[in-house]
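The complex appears here minus one protein chain, its other protein chains still in place.
After this line comes chain A, so read on.
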């Protein structure tokens, strides 16, 4: 499975000069998208880090291990807020058609219901995985909430309450844009992180963080952050690739065009590269 398939397809450069121009335009569009994506993810990571440090200013006796429930709440609220804000600001799939207010309200309500439903479904899944049914029920539910924050809310923001679109995105080759690609990667790595997070539970080190829910969420965080970083790395990689290939076209031009023109363009390009 190659998550970068659409990216590669979109950015494959053409050797002809005319098509090169259009490709550059596409590239600039994509570059802005990549930058937006980068900022969104940076913001998300930043909010998670903030959720660790900020509460200690307001709350007494705050620490991740002891008052983990508060921390989970704060973290999920912050991440939700950041996701919503970035969605409203960036609007990755802003449709041109105007929709009525009532439509918007029903859509919002639907989103809320979907979120709650996902929380309950996750809770049921955790219980099916072996979480105790009655004791620690609050912990389990909060963990379900935070996992839904990491997975359901971005989906709701990007795709709306549309199950078919979700299933499309999460099946092979169903991704159509870079936003959906990032969504796929972050969500799947959150799940995988949660899954891996269960591994240290049976170890007999008798550490406080070994209690399942903290570990689950901790690992989910880590994986989420990691996937973000990874995502940030990929677009940069592609951007540099594009620029290098543009350079190749310039070298071709050099064979035909004048030297000064080439040098001038090359310097400009280098400057662009530095900016990126």
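Throughout what follows, contacts are C-beta pairs under 8 Å (C-beta built on N, C-alpha and C of every residue); 3 or more make two chains touch, one makes a residue touch a chain; residues count from 1.
Everything below uses one rule, namely that contacts and distances are computed from a predicted model.
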Would you kindly match the missing chain to its UniProt protein name, picking from "Probable ATP-dependent RNA helicase DHX34", "Phosphatidylinositol glycan anchor biosynthesis class G", "Checkpoint protein" or "GTP-binding protein"? "Phosphatidylinositol glycan anchor biosynthesis class G"
To test your reading of the contact rule: which positions on chain A touch the chain that is missing from view? 125, 127-130, 163-164, 167-168, 171, 195, 198, 201-204
